[in-house]
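Working notes for the structure below.
The complex appears here without one of its protein chains, the remainder shown in place.
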Amino acid sequence: MGRYVIRRLLQMIPVFIGSTFLIFFMVYALGDPVAALFGDKAPDPATAARIRKDLYLDRPLWQQYLHYMGQIFQGDFGTAFNGQPVTELMASAFPVTLRLTLVAIFFEIVIGITLGVISGLRRGKSVDTSVLVLTLVVISVPTFVTGYLLQYLFGVKWGWVRPTVSPDAPLNELILPGIVLALVSLAYVTRLSRTSIAENVKADYVRTATAKGLPRHRVVTRHLLRNSLIPVVTFIGTDIGALMGGAIVTERIFNIHGVGYQLYQGILRNNSPTVVGFVTILVIVFLVANLLVDLLYAVLDPRIRYA
Amino acid sequence: MLLEVRDLHVEFRTRDGVAKAVNGVNYSVAEGETLAVLGESGSGKSVTAQAVMGILDTPPGRIAGGEILFKGKDLLKMKEDERRKIRGAGMAMIFQDALSSLNPVLSVGAQLGEMYEVHRGMSRKAARAKAVELMERVRIPAARERVGDYPHQFSGGMRQRIMIAMALALEPSLIIADEPTTALDVTVQAQVMDLLAELQRELNMGLILITHDLGVVADVADKIAVMYAGRIVESAPVHEIYAAPAHPYTRGLLDSIPRLDQKGQELYAIKGLPPNLLAIPPGCAFNPRCPMARAACRAEVPPLAEVAPDRASACFFWKECVGA
Partner (left out) sequence: MPEPERPEPPERYEPPAYDPLQPGKGEAIAPTGQGGPIDLALDEAESLEKPLGDDPTGPGPREKARSLWSDAWHQLRRNPVFVIASLVILFLVVISIWPQLIASGDPLQCELSKSQQGAEPGHPFGYDTQGCDVYTRTVYGARASITVGICATVGAALLGSALGGLAGFFGGWGDSLLSRVADIFFGIPVVLGGLVFLSVVTSTTVWPVVGFIVLLGWPQLARIARGSVITAKQNDYVQAARALGAGNGRMLLRHVAPNAVAPVIVVATIALGTYIALEATLSFLGVGLRPPTVSWGIDISNAASQIRNAPHMLLYPAGALSITVLAFIMLGDAVRDALDPKLR
């Protein structure tokens, strides 16, 4: 087990370097960070050269990257466009996005798995068919469309919730954005648990459990669900990382000052440290989520644990 | 009588029509008796057993008629909860593929102990102790250490022993073993079969042994029912059937066993394929493959009729067959 974790960690190092370098390359090599500092004014050549030297921008790209990563690992993410250290922005943005993500995951689990189990157990019935069609529709409608639609209906037309989220982003205001963020994954979780349940219902060990004279609810919960939900749980695990990175659209619609908002500002203002710093953290979150899910898989499925 | 199946009919609804898997099966098992049900795949032998156990997939399956009397009571008329309590406690089943029939994510101890927790209301701890006892009873070495292991960590023979232990847990009066040794190595087959026979004698249980392997049957069974296309075509005490089969299908099965004294001769094989259950041939279902078939066989279904005490055959011309 220990060796497995170490091997996994080692595998992630090149992925981390590759992904961050790619982003670094796009931001630093394709854009011009110095020109951005001056906004619309033309920069004074001497000052520009000094800044370039300070920021290592006169070196080859790989040296810039190493320098940048070195600083990051010392906790220095650079300065954002408004003069704040990027780390301060992160300290305010990440908790908000994390809360939003957790709300989304909560709905994925509760609604997605429930619907999936119901339709999986009634495979071929009308409930099942309608759930399948519904999930396809939900998957097909892009998040920004459902976002505005739900915001308009619940926030504006019926006035059930505040259409936008206040800067502190309390949990109750994050319910609607959380649902919007979750929707596509939720539909997918529904389909995944449905398929998994429908396949496992016919498994030999479920028949054995019935032949043992276990009550139906015990057959379903202890034998069927325990096996069927393994892929679902692992999907939801990796989805945490994906949702945090994908929250940009939702945060924009509901004006949530989270990671997506700060990133969007960073990109608009061409502030490289903000963009690269946030993306680096997101990549780390994504990779760690992947690793944890791997371990979780091993915990849930003994066949993998001992392999 | 422990178990009596009377005129059982089972159908499956498929996309292409209704498949008649079981068409009027009768058999009975007494306490301490072993009935071997013999037949090719698709003959309805497993479906009959599933109907008896009450684990038929419905839908697509449907019990279209008949009675299943267990200790005199008709199982088909019982409420589901009543029936559930009989499963495991009154009758238990051993499946062919122990690896897929055991839950891969629960330890064998948990799966064995579950029987006591659910049916006897024991605590988890007490159930676990009983699980160890059970494993020792089916002679799994180091049972105490292995009770927390998972099915994939055992060898095929050991896994089948665990299946047997699970079936025996509550000392049921009837065991249905569906091809219990088919998936095992030949050397292990005999050991598992011996264990099963021994425990059956010890507990005086009725045993229904479903198999397509005539070799297994000869040693352990008291009587045999041969099935073809959802019907019993011959039933008889085990030794008589070997000496003089009264149905051409049984004869075909016996002749297709390789024998040492026939070295050099071509091995006999029944010609043709098992019938399509969506379109069972009219008359005797075996007639297209039967070497003695004639007009009568195509016109009418031969009934299963007594031909001698305890013996029955569903062949119009059984006398020719015995004499052949």
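Some notes on this structure:
Think of it as A and B in the order they're written, each chain with its own count starting at 1.
Definition applied: a contact is a pair of C-beta atoms (placed from the backbone, for glycine too) under 8 Å apart; a residue touches a chain by one contact, two chains touch by 3 or more.
Here the structure is a predicted model, which is why all the values come from computation and not from measurement.
Of the listed positions A:177, A:241 or A:258, the one in contact with the omitted chain in the full complex is A:241.
Those residues of chain A that touch the chain absent from the view are 8, 11-12, 14-16, 18-19, 22-23, 26-27, 30-31, 136-137, 139-145, 148-149, 151-152, 156, 184-185, 187-188, 191-192, 195, 231, 234-235, 238-239, 241-242, 245-246, 248-249, 252-253, 263-264, 267-268, 270, 275, 279, 282-283, 286-287, 290, 293-294, 297, 303-304, 306-307.
In this section, only the chains that are shown with their structure count from here on.
Inter-chain centre distance (chain A to chain B, centres taken as mean C-alpha positions): 53 Å.
By the touch rule above, chain B contacts chain A in their complex via residues 53, 55, 57, 81, 84-89, 92-93, 95, 97, 100-107, 114-115, 118-119, 150, 152-153, 166. Within the complex formed with chain B, the chain A residues making contact are 202-205, 207-215, 218, 222-223, 226-227, 230, 300-303, 306.
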